[in-house]
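And now, chain A:
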Amino acid sequence: MPLILPLLLAVLLFCIGVYGVLARRNAITLLMSFELMLNAVNLNLVAFDAWRLDGLATGQTLAVFVITLAAAEIGLGLAIVLLLFRGHGHVDADAARDLVEQDATEQRKGAAT
Partner candidate 1 sequence: MNAILLGILALPLLAALALWALPAAIGDRLAALYGSVVSGLVLAGSLILWPWNDGWFAYTPDERALRAATDVPWIPALGVRFHVAVDSISMPLIVLTALLVFLCCLYSLRITPRIGRTRSLIALLLVIEAGVIGTFSAMDLVLFFLCFEIVLIPMWLVIDIWGDEHDPAGRKRAATTFVLMTVLGSALMLLGFLLVYRQAGTFDIVRLTNAPVLGGHGIPLAAAILIAVGLAVKVPLWPLHIWLPDAHAKAPTVGSVLLAGVLLKLGTYGMIRILLPVLPDATVTIAPYLAGFSTVAIIAGSLACLAQTDVKRLIAYSSVGHMGFIGLGISTLSPAGLRGALFANIAHGIITGLLFFLAGAIKDRHDTSDLRAIGRALYARLPRIGALLTFACLASLGLPGLAGFWGEMLVLLGAYDPSDLLPRTTYLVLMVIAGLGTVLTAAYFLRLVRNLCQGDPAEHPATAFAVDLSRIELITWAPLVALTVLLGVWPGLLLHQWGNL
Partner candidate 2 sequence: MIATAWRVLGVGFSLLVVLTAGLLAGAEPGRSSFLNSSIDGLTLGFAVRTDDLTVLLLAVVGVVATCVQVYSLGYLHERPASYHALVALFTAAMVTVVVADSLFLLLIGWEVMGACSYLLIGHYWERRDARSGAVKAFLMTRLGDVGFLFGIFVLGVGAGTFRISELDPAELSSGVLTTGTLLLLVGVVGKSAQVPLQTWLPDAMPGPSPVSALIHAATMVAAGVFLIARLYDLFAASATTLTVLAIVASVTMLFAALCAMAAVEVKRVLAWSTVSQLAIMFAGLSLGTSDGRHAALFHLVTHAAFKGLLFLCAGVLLHQIGSAAFVVLRRYTRRGRLRKALPVTFATMTVGLAALAGVPGFAGFFSKDTVVEAAWHHAQDGSGLGWVVLVSVCLTAALTAFYCLRLWLWVFFRTPALAGGIGAFEDDDPMADLDEPDTSKLRDAPWVMLSPLVLLAIASVVLGYADGVHLNWVVGLVTTVLVLLGALPAYSLWSRGADPRPVVLEREFGVDPLYHRLFAVPARWLARLTVAGDRDVIGAYVRATGRTGTLVSQGFRRMQTGNVQTYLTAAVVGVVAIAVLAGVIGS
């Protein structure tokens, strides 16, 4: 099997994940896109492990670690999403702009009025 196949698949998955992260509005879908990107990385790890065959299965081990990390990440991420929902009544990442530069908004408002 050519090595390029899993690598290309990983690239595709990663970029789809990037698209999802950049374009989706719902915070939960953002998290799902992150999972896709992590999976792409895992795929790379496993593919290179199969290619190198170092006997220690380093790639696979790291892939397992990454899966664990992903579990931790989604746990925390979902908790944050819940907090957001509790605070704002929605989980729209586009509308969550609490970190906006205050003066700039005021000026923009002033200019609009």
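Per the selection procedure, all candidates are chains of the complex that A comes from, given by their letters.
We take it that contacts are C-beta pairs under 8 Å (C-beta built on N, C-alpha and C of every residue); 3 or more make two chains touch, one makes a residue touch a chain; residues count from 1.
Not measured: the values here are computed from a predicted model.
Here chain A appears alone, and the candidate among 1 or 2 that touches it in the complex is 2. Against candidate 2, in their complex, chain A makes its touches with residues 18, 21-22, 93-94, 96-101, 103-104, 107-108.
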